[in-house]
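A selection of the complex's chains, in situ.
Chains: A, B and C, in written order; residue numbering restarts at 1 for each.
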Amino acid sequence: MIDEILKNFQEGKTNFDEAKCQLENLLYKDLGFAKIDNLRQRNKGFAEVIYCKSKTIDQISCIVRTMNENGTKNILLSRISKEAADEIKKIDPDAEYSEIANMMVCFKEKQETSGGKILVVCAGTSDLPVAEEAVITAQAMGNEVERLYDVGVAGIHRLLKNTPKLREATVIIAVAGMEGALPSVIGGLTNRPIIAVPTSVGYGANFGGLSALLTMLNSCASGISVVNIDNGFGAGYQASLINNLLKEKNL
Amino acid sequence: MIDEILKNFQEGKTNFDEAKCQLENLLYKDLGFAKIDNLRQRNKGFAEVIYCKSKTIDQISCIVRTMNENGTKNILLSRISKEAADEIKKIDPDAEYSEIANMMVCFKEKQETSGGKILVVCAGTSDLPVAEEAVITAQAMGNEVERLYDVGVAGIHRLLKNTPKLREATVIIAVAGMEGALPSVIGGLTNRPIIAVPTSVGYGANFGGLSALLTMLNSCASGISVVNIDNGFGAGYQASLINNLLKEKNL
Amino acid sequence: MIDEILKNFQEGKTNFDEAKCQLENLLYKDLGFAKIDNLRQRNKGFAEVIYCKSKTIDQISCIVRTMNENGTKNILLSRISKEAADEIKKIDPDAEYSEIANMMVCFKEKQETSGGKILVVCAGTSDLPVAEEAVITAQAMGNEVERLYDVGVAGIHRLLKNTPKLREATVIIAVAGMEGALPSVIGGLTNRPIIAVPTSVGYGANFGGLSALLTMLNSCASGISVVNIDNGFGAGYQASLINNLLKEKNL
């Protein structure tokens, strides 16, 4: 196997980066590292997801390259740095990078939508990175998404006048830091399922998002479930699973 | 108003309990207590829910009576004691009481189902009260529900041989105490949305369910969201909202 | 001193209970126990407060008796049991006992009010004991108090239609358990100072009121400060200090 890779490189069939990646792939297998096959199998159906935080730029590039060679589309890269994103753009120049959400989608391909719509609501401007992570995830998985931002409960009228939107969506993602009361209020205004995302925004006794997490778990409104602190990706993923139920005919 | 109530009672139009309840209702309004109208409005669409834990038997009876007089059906009573349930049976003799879940549904009426199915999975026999609370809630809200019990991760094969069930359901409720690993494993076997319910079952460093709660929030599997510890009702409610999406035509 | 007490008792000038109380008072001083003088000095101006939880019925009776003999009026007894209250009624038959708040006021005397009004708002019926503790405290300290109950954020319209009340009050006490979001929403509707009281109402990850406490401390609305969990007395007390500012001419 090494022979072949090196020969292809020598004959110019592969360039330096490609050869290096193929060799690293081999190495991974020997070492028992992450395998592309594993990754594929782990992500269920819609899009491939790579969590980039603890990976080197080389590792990310290499995984994207290999996925692409295997024909994978809609590859979602979460928690990716600007530097890594720049490198990935060399592989897929059409890939879009969201600096606010630290996310990127490459080898995007149009997907059939369910007809339903996911509404992403957030309380304050500081919650935007998490909200956008949810938005981009849901979009990459083929959903129509609408944003409703900066409607925190301290100015309740901003939220109230959007009540129709809260009732039309298939599923709602409610993102809030500090006291995290937004999902409770939304829960009183709609009967759509709500996925609540606590953020680590705040200071003092918010203990890195714990205050918002507890608020959401203890909501007196029904129809709310909660994902981990700052886990916009998780919320977008589950909202997509719910919204895509509408696509299926014979459940 | 008091005049009328007393006259009706005197003339035998109402019996003692009914008169007392009507008077208490009045009183509630004077005192600013819970009003039936409020309760109705709070519960969105499917069924009326009364959380009985901090209410006296008299108060519960009274609310049920008034709801029934207003024509309300499918009244769900959660965390209700055997004693209170016995009293309610005098109002609706057809009402069923689940002792394991401390729940009761009265003035039940057949509802149109969505065609989809909610699967309630639980890890051990000690998690049954919470799982049954989810089951009864979902049923009262007009859903077809299937149970898959005692399939904890320490005997993984019991779960694996039920993989088809995990894939056929519209939405899955996964109930587990102790280490709470069940939802993560299910998440790797299906692409249905999973609502995870941590239970307070365990001892030592489980800290009243905190261990299972943290496990579920930190799950490495996607498609999972979490409700409060022991909150079977909340999980059944949200699962119902999701499953009922299938009933709607024009979202 | 003992001589005199015994002689008065012998001569029928004092009855058994009075003599016993006088002797216990002596004893207290010898032992270094709570002294009435101390208690008086501790409570600043308006009313005398006795926290009954860790005191025997005899001790409570004795303190009330002595205070009364010293001419003290408006004695507030907090966390007092039905049994103790019955005993106190023998001393002051006009004293009113609130079973829901476990409070009692004796030797009540009309006080001049400030002209302002304290509004006590609570989220759910389970929060009533704490809310009533605040109400009775504020009333005993000579304030006009208005109640606005069962207006939790999950049914936001109940709160909104009371916006004028929220704006007319001098100071607002907002009582809520579970997720504790009520003060934040009120804070967006009024510019009156709000004293938030978290309650221990809830279950699972509410950790005895910690969730509501953190929510309130992290509120994104301005003008809110917080007292201890279930501390209705503390909120009523501070609200009274604020409301009574209006009485003063030359600050």
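The working rule: contacts are C-beta pairs under 8 Å (C-beta built on N, C-alpha and C of every residue); 3 or more make two chains touch, one makes a residue touch a chain.
Since this is a predicted model, take the numbers as computed values, not measurements.
This homomeric assembly is drawn with 3 chains in place; in total, the structure file defines 8 copies of the chain.
The definition used in the following text is that only the chains that are shown with their structure count from here on.
Taking the mean of C-alpha positions as each chain's centre, the chain lying farthest from the centre of chain B is C. Think of chain B turning onto chain C: fitted on CA atoms, that turn is 90 degrees, to the nearest 5. Taking each chain's centre as the mean of its C-alpha atoms, chain A lies 50 Å from chain C. If you average the Cα atoms of chain A and of chain B, the two centres end up 31 Å apart. Within chain A, the positions touching two or more other chains are listed as 188, 217-218, 222. Residues 42-45, 49, 115-117, 168, 170-171, 188, 190-196, 213, 217-218, 222-229, 233-235, 237-238, 241-242, 245-246, 251 of chain B are the ones that touch chain A when the two sit in their complex.
Residues 124-126, 128, 147-150, 154-155, 157-158, 201, 203-206 of chain C are the ones touching chain B in the complex.
Interface of chain A with chain C (complex): residues 123-124, 152-156, 160, 178-181, 184-185, 187-189, 202, 204-207, 210-212, 214-222.
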